[in-house]
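Worksheet: one structure, shown below.
Note that one protein chain is taken out, while the other chains of the complex remain in position.
Chain lettering (A, B and C) follows the sequence in which the chains are written, and residue indices restart at 1 in each chain.
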Amino acid sequence: MNTITMQATRKEIMATVLARDLVDGEWVEVGANLPVPRAGVLLAHLLWGANMSVMVAMTKANVLNEPVIEEFELITDHRATRWAEAYYLHNDLVENMKFRHRGVFFAGALQIDPFGNSNLIGIGKDYKALKFRGPGAIGVCNATVMNSRFHLVVNSHDPRIFVPKCDFISALGWGQGGEDARTKLGLPGGGPRYVVTPLCVMDFEPGSKRMRLKSLHPGVDIEEVKKNTGFELIIPAKVPTTEPPSAEELKVLRERIDVQGALRQ
Amino acid sequence: MNTITMQATRKEIMATVLARDLVDGEWVEVGANLPVPRAGVLLAHLLWGANMSVMVAMTKANVLNEPVIEEFELITDHRATRWAEAYYLHNDLVENMKFRHRGVFFAGALQIDPFGNSNLIGIGKDYKALKFRGPGAIGVCNATVMNSRFHLVVNSHDPRIFVPKCDFISALGWGQGGEDARTKLGLPGGGPRYVVTPLCVMDFEPGSKRMRLKSLHPGVDIEEVKKNTGFELIIPAKVPTTEPPSAEELKVLRERIDVQGALRQ
Amino acid sequence: MNPDSPNVRKKRIIELDQALAHVKDGMTIGIGGFINSSHPMHVVRGLIKKGFKNLTVVGPASSGLEIDLLIAAGVAKKIIAPYVGGEALAPIGPAFRAAAERGLIEVFELDEAMYYAALRAAAQRVPFNPWRSGVGTSFPEMNPMIKSFKDPINGETLLAIPAVNIDVAFLHAAVSDYYGNVQYIGHGYGDRAIYAAADKTFVQVEKVVSNEEIRADPIKTAIPGADGIIRAPFGAHPYSSPGHYIEDKAHIKKYVQAATAWAKTNDFAPLQAYLDEFVLGPKDPIEYLERVGLRQLLTLNEY
Partner (left out) sequence: MNPDSPNVRKKRIIELDQALAHVKDGMTIGIGGFINSSHPMHVVRGLIKKGFKNLTVVGPASSGLEIDLLIAAGVAKKIIAPYVGGEALAPIGPAFRAAAERGLIEVFELDEAMYYAALRAAAQRVPFNPWRSGVGTSFPEMNPMIKSFKDPINGETLLAIPAVNIDVAFLHAAVSDYYGNVQYIGHGYGDRAIYAAADKTFVQVEKVVSNEEIRADPIKTAIPGADGIIRAPFGAHPYSSPGHYIEDKAHIKKYVQAATAWAKTNDFAPLQAYLDEFVLGPKDPIEYLERVGLRQLLTLNEY
């Protein structure tokens, strides 16, 4: 079957959701080991975001006219630096925050609560005796504050991830809720906007800032989402289907961005 | 007259005093518009300090085997960067302080008090209505704290410079006196060691840390120093003559370091 | 994709006036370079010609006479710089000295380390950074914005240096591509720190080069995307531009002489004559260079 006529996969749909949130001129980083956000960023860049600054392997990459943007499994793969216009020293990247006001970030998590607070540290009530030790917060605590907004992206929709309360909060979402949850702490940045999973897209209800179902991916019903979410989601009266990629988007995804098919596995 | 058989000038003597305090392996900067410290640093480097790090024009310069080390009037003269092994970004130079523990600094001043406190800001009792506005502290406040020690070097020995009390202190010496004047404020670095003028060398009496005459340059008598110092100096019973440069030192000064004769004017 | 707006990358090359349009009276601007080098003089002269007023000017950590000129021309109300002078050419900026003594400008007194701490705080979006050197000196007394405090970890006495945020920064560099990827010859002094503290940055460059040339050595890109690039051959004159031309000492001395007359005898006529001839008179930056003279400019080539 021609790859273009094949129906979009869940991961391709997730990437497209992320892409459509991006606006030309924004600053985005293609992190390590995150094929879905990578594809979303590149999709927006190639189709309507020519003036986005796209960071690949800690370089500002010029890939706009690349017929195929080769995928590297590791962020440290030096071969990806062949597109570089500039390098970001890692300390500068983390300490110079001005450019982040145009930045959009993508974060994973071990746990996410109803207000979009999230945890990369570990599972367990006692920090000194964790049942499961996570990888650490990496740059997520800071990037989720300093960028204009962020999206939580997870590879499975699971009640162990979507919990009533995180054991630890390594990246603040909407705290205990409310529009001012972040501003009252003096934090810049717009906070979490979407939570994107293989089942659905969620956002946060204005006012309460509790997580709310926004759209269901094709073929997913509300019960499946409810069953796999460990807290009560706000469910609007009408929940649309997530708009799948257009033929053009799918073509660019498959022929230029994800030739190796990481999103089609 | 052959330049080498000519008697050392006052400035050559001053440079030699500074040179002799320097130890191989130390980090020194050749600042802007300071021909005497420049010559002192280079003299030590060429004769016994091959492993000193010598900063010229904000680069780590390799001049050890240069037959003649060309003098540039301005610190920004890019031609001086031809000796560079490394550049110091100005912000790194001022923010990364670890290497300074082997650093030695040379400071000028508008006013110096009996404890080696000094002023580059201006003259006048009221900061808002200065009678004479100075150039500003540049990096002197920080460099006199972070380096292992510093020397005050002035081009004239004058009661307007050597005052009982500075109108403003932009670089701390020994505060109100005493061995602990700096440590009690939490400041690292050994503070001011010598004050070198066209008439003499002064240091600070252990204990009180008041300024003390250390040696008189050839041809200078104690009265001349007293008359030109605006406060009472500690004068030991025996004041030696400053040891002038040896024939070898003078040869290196004149034939490799100061060919243009800035120290002989 | 909207066919009416094809997805192409926009060029960031702009005219001087477009860059100056981002400045408003009362703003805080930043000027790059170091003493006698790398100041964005096309911009500095443009700011004066436009008649801006009441600017807070963040000079380079070691400011040269470009800041003095802004003071002489009445553009700068407040100066944030640890030093204003021209080394042997002018140990103290004459207009800086005169204006400070006469109360015409306010000086935000600080030393180089405090200066970078202040810029870094702005870049980091924190209200201050701590610094140790300066404890025991007159800085907190001269500059009440600098506060002595006890650190929350060990209880040591430190100085809190407030953030200095820059609305618009102007820099001079060797080259850029169409897209604002700026590279220096040499290290660019403290320009990166000014860029990091600024909301917007415009860079004048000796020449515009291809994106391919930038990509041939991307590690040299110091500013990955300035907001606008101004073509400015000889644009740092009379100051040096590393790798392009050295300082025009004769011209600098001409300025120093004029400014010194104002400082010493309060006679503004020589400064006015300098401003008329070299700043207000020329219709554009190239006419300034014509008045300096090609013959003079070409004596400044480096070896």
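Miscellaneous remarks
One rule holds for everything that comes next: a residue touches a chain if its C-beta (ideal position, glycine included) is under 8 Å from a C-beta of that chain, and two chains touch if they have at least 3 such contacts.
Just so it is clear, the structure is predicted and the values come from calculations on it, not from any experiment.
Shown as candidates are A:139, A:178 or A:244; the residue that touches the absent chain is A:139. Between the chain not shown and the residues B:9, B:53, B:118 or B:228, the one that touches is B:53. From the options C:126, C:216 or C:298, the residue with contact to the chain not on display is C:126. Residues of subunit A in contact with the chain left out of this view: 32-33, 58, 73-79, 81, 87-91, 94-95, 121-122, 127-142, 144-146, 168-172, 175, 182, 185-188.
Although one chain is hidden here, its contacts on subunit B can still be listed: residues 24, 46-51, 53, 59-60, 62, 64, 81, 83-88, 92, 95-99, 146, 188, 248. The chain not displayed touches subunit C at residues 124-132, 145, 147, 149, 151-154, 156, 158, 160, 162-163, 186-187, 219-220.
Everything below uses one rule, namely that only the chains that are shown with their structure count from here on.
Using the average of C-alpha coordinates as each chain's centre, A ends up farthest from subunit B.
Centres computed as Cα averages put subunit B at a distance of 29 Å from subunit C. Computed from the mean C-alpha positions, the centre of subunit A lies at a distance of 57 Å from the centre of subunit B. The geometric centre of subunit A is 39 Å away from that of subunit C, both derived from CA atoms. Residue positions of subunit A touching 2 or more other chains: none.
Within subunit C, residues 120 each touch two or more of the remaining chains.
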